[in-house]
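One chain of protein is taken out of this complex; the other chains stay put.
In order of appearance the chains are A, B and C, and numbering begins at 1 in each one.
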């Protein structure tokens, strides 16, 4: 039986293997994990094909349980060796790790829920961390920052869009009516969203002259309005990208806004302080 | 019977409750109002479903009148206690408040008009004011300002688009003809709008080779042309956002809206106070 | 019989009425012209409706000839009184004026060509000139300038898109084949354009697994690639808008880039020269 000190060091060893990516064992663990995640997603996709023979479904069902058991063991191991267990369990990846294995267990009671396990595809996002793709992380954070900065504008925009959809949907329900597929206001609102976002399935489409005129107005509105989120995101992206690499200003003249690779101030020619890797 | 002074103070009391959002009674009123608006919209959506039993329609009809009576009382109260009655009646919210209750009353004569009452969903926009979301108001005003600044460009653009739609629609009417669904020039123009905005229902689509070539040209045009409103809005958004957050105003003439790098007031030439890093 | 001098002055009088917009007679002429253009376009749209009774078609046919005769007289009058006749005949509006009346005359021989006359809707663009909407003209010229500046990029982009469409179209013809609607390579290229521009009629759609995977790749490509023209136009718009109102630079420090309403240099505080109305 190990002493407390030994157990702690054992936990620390496994923590390095499971959570870090800088030891040989840790890297082997990571590669096996990615293969298992991709394998389990492929299993699920194949299993949903209606053309497979029953024997193939039985084999895939076996694989699914194999992967689920693996992920269950991995989740328990993560919980066991995490420095702060509650923090891991409540973190983004902790929740995803749990959601990835729950559906298969629940399917013992509710068979239909199995396919919800496809949420485990989200675990693949870990690949960015594993491969130390700091460049990707920086870019992802620029994108995230831009979207966060744009959140108020986006909420205002969404609200306006939903209001327009409600009003146009109700009008179309009155104009076209059930005989042309607009069976209720919610259905007409669904049609308005399909039209305004320029998806345009064509499962429901206006047939009267007035309805087509209103639909044309909605399409042109939707076509023009797509400019708004694009403009918002472009502006915020430029801002957040501008904020990112500007950390250095000239010690002599105070000029900032230098390129990431500039070594001298472009205003007065003084040498700029050295910057760390971005 | 209250003296005139008392009545005025009573009006003032109700004005604070109904129009302001900073007293306890005022906030309770706001929450009840939002719930009533959302409830009345939900009632209308449910009532349009064809699958509900007649008894449910009767109950929903009752609810609709309940909400309409509430809104009628509220509208009269707002009119009664508004500081400037005509100004309220002619304001954006005053008109919406009236439009929200008229359809149900009119439906006593014209039953079909009931569903027009869905316009009351617009009243939900009040929520931004109620929750004191000044941040949202600023963002909404940046968006509005950008769209207002872009209005000339948008009119020119729309005019060009409509001209292109007319010409292409007429050509397609000649090329494809009624046997492929292009039954008239207005129908062909409707098809041209559906195509150019990339909605593409597929209820009408070209079947001849020449028609498909013209349609392809129109699609690529539409695909490229969507860049124009996007470019316009992006540009105006950047401009109006640039003007917005400069909190500095001239100490002498009070002029604000200076560029981030301005050192002197552009109106009167006085030196501007130094600003911190943005 | 008028002397040569009188005839010249008569020509000058009519030239002012027809080509200029600053006399009372000229303005009356303009309003009548716009009404006639809109009326003739409406006549043509109505005439194409298949549901009208034959008597209505006869009346509309009469109106069409009335407008055509009017436009013919107008065209001859313009030719007669233009300062430089050849220049007018070869100008944009001169060509459109001719194209607007030719189809009806040609329809005496080729009845089908009548509806080509809808090109006369382009004449409505004159309204911008008539109403002296210089603001619109400036904006239109910013848009045009941006598109002209972007022409090389757009040609390169179009070429790349057409190459992609050819390759994907041929592949889909091989993969899906005639049984799923891809009856020939041109048809498959038409489908590729419909898909890449995100129009998506659904008259032809892939049914095999490989075809759907290729189609998904094309959709995502098309979805991403729409960013390119948008980016190009946004950039050029910003550039051409920037060039427009920047005409003033500070006489003392040479700083330019002042706002349109700036009266003092924002760098050194010197008064800026007065600018004309934009």
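By definition in this document, a contact is a pair of C-beta atoms (placed from the backbone, for glycine too) under 8 Å apart; a residue touches a chain by one contact, two chains touch by 3 or more.
On a predicted model such as this, the values are computed, not experimentally measured, just so you know.
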Practice problem: Name every shown chain in contact with the chain that has been left out of the document. | Solution: A, B, C
Quiz prompt | Identified contact with the non-displayed chain, of A:73, A:125 or A:217 | solution = A:125
Exercise. Among A:19, A:63, A:105 or A:190, choose the residue that contacts the chain missing from this document, as touch is defined above.
Key: A:190
Practice problem: Could you list which residues of chain B touch the chain missing from the display? | Solution: 198-202, 230, 234
Practice problem: Could I get the residues of chain A that touch the absent chain, sorted low to high? | Solution: 41, 44-45, 48-50, 112, 115-116, 118-119, 121-122, 124-125, 128, 135-136, 138-140, 142-143, 146, 154, 158, 161, 186-187, 190, 193-194, 196-203, 226, 229-230, 232-238, 241, 258-259, 261-271
Quiz item: What residues on chain C make contact with the chain left out of this view?
Solution: 152-153, 155-157, 159, 163, 166-167, 169-171, 173-174, 178, 183-186, 189, 195, 198-202, 205, 209, 212-213, 215-216, 219-220, 222-224, 226-228, 230-232, 234-235, 238
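Here is the rule we use: only the chains that are shown with their structure count from here on.
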Quiz prompt | Same-site or different-site touching of chain B by its copy chain C, using the half cut | solution = different
Quiz item: What is the distance in Å between the mean C-alpha positions of chain A and chain C?
Solution: 42
Quiz prompt | Centre-to-centre distance between chain B and chain A (centres being mean Cα positions), rounded to whole Å | solution = 30
Exercise. Indicate the whole-number Å distance between the mean C-alpha point of chain B and the mean C-alpha point of chain C.
Key: 29
Exercise. Identify all positions of chain B at which a residue touches two or more other chains, and write them in rising order.
Key: 186, 198-202, 226, 230, 232, 234, 238
